[in-house]
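Sharing a structure here in structure tokens format.
Note that this complex is displayed minus one protein chain, with the remaining chains in position.
== chain A ==
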Amino acid sequence: MANLTVEAIELTRLYGGRAAVSDVTFNLQQGQVLGFLGPNGAGKSTTMKMLTGNLAPSAGSVKICGIDMMESPKEAKALIGYLPEMRPLYKEFTVDEYLTIAARLHNVSGKHLKKAVEHAKERCGLSHMSKRLIENLSNGYQQRVGIAQAIIHNPMVVILDEPTVGLDPIQIRDIRALIKEIGQAHSVIVSTHILPEVEMVCDHVQIIDKGKLVFNGGIDVLKQQRIGNKLLVGLRQPPSAEVLKTIAGVTEVELVDSMWRIRFAEGSQPHEAIVQAAVHHNWGLYHIAPDQTSLEDVFVQLTYHESVPVAEVAQAA
């Protein structure tokens, strides 16, 4: 329990009677990277605002390393680094000036100030931009300044709201590496709607839809849902579906875009049998690979799933 860094307990936020976030409960341990997923307007940013003390929850509570955000906000906020969706940059300052201000506001003492600024710049690849005005930096560099600002005081919890928006592919890779690096010692919460990103950097995933948590678990669970027991097979002279079904272990066969999707029973390995049969009967095999449902599909399934009962209720009424 000692290394529990973030505890959100039944967080609820009402906007004029409409619940933007309702009953969100989760924990985060030290050394974990949590991916926060959800469609637009699902309540990702609202939840993050509540976690960082920018917004008071209508009900529920937030604890950072055991310190309650409502009761002692100063101590709790000192442990958080936050990059909001809109980068909070003072554009009239240079990178150095801005980061020095950020460090001072987060109680970095005078002795460590210079070192903290240098370190943050180095980690975000900003060292050669020190004397430039933030206003004159490109979008991607501004984003890096935003991230540098969030990690400057070496916080226990780093909360980044869509950190890779507007970056080029190389920068995105750097930032992902950085998130992973921070995640080893501290906790990171990242919100995004780029699904592969979640798979790459996060070891914990939460999917939120219409203010409710619809999925909360390890990334492995999500990956498992993805892979399933399916093969995608391409044949130039395909036999009829009936013939394919006779291969041991195959349970279901369907034609998708001129390829065959073959479902097999849990535990059986029909791969070899299919290849052998293809060679034997000269079916002209040119493609065989595990069929992965894309993460997008899983995402759609999960978020769609939740909306079905609502529709039913509406019909019943």
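By our rule, a residue touches a chain if its C-beta (ideal position, glycine included) is under 8 Å from a C-beta of that chain, and two chains touch if they have at least 3 such contacts; residues count from 1.
As a working rule, contacts and distances are computed from a predicted model.
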Between "von Willebrand factor", "Phosphoribosylformylglycinamidine synthase subunit PurS", "Nitrite reductase" or "ABC transporter permease subunit", choose the name on the UniProt record of the chain that's been left out. "ABC transporter permease subunit"
The one residue from A:K91, A:H112, A:R173 or A:K245 touching the chain left out of view is A:K91
Among A:N54, A:Q184 or A:T251, residue touching the chain not depicted: A:N54
Given that one chain is not shown, which residue among A:K44, A:K63, A:K77 or A:H186 touches it? A:K77
Suppose we count only contacts with the excluded chain; which residues of chain A make the list? 13, 15, 46, 49, 52-56, 73-75, 77-78, 80, 82, 84, 86-93, 97, 101-102, 104-107, 149
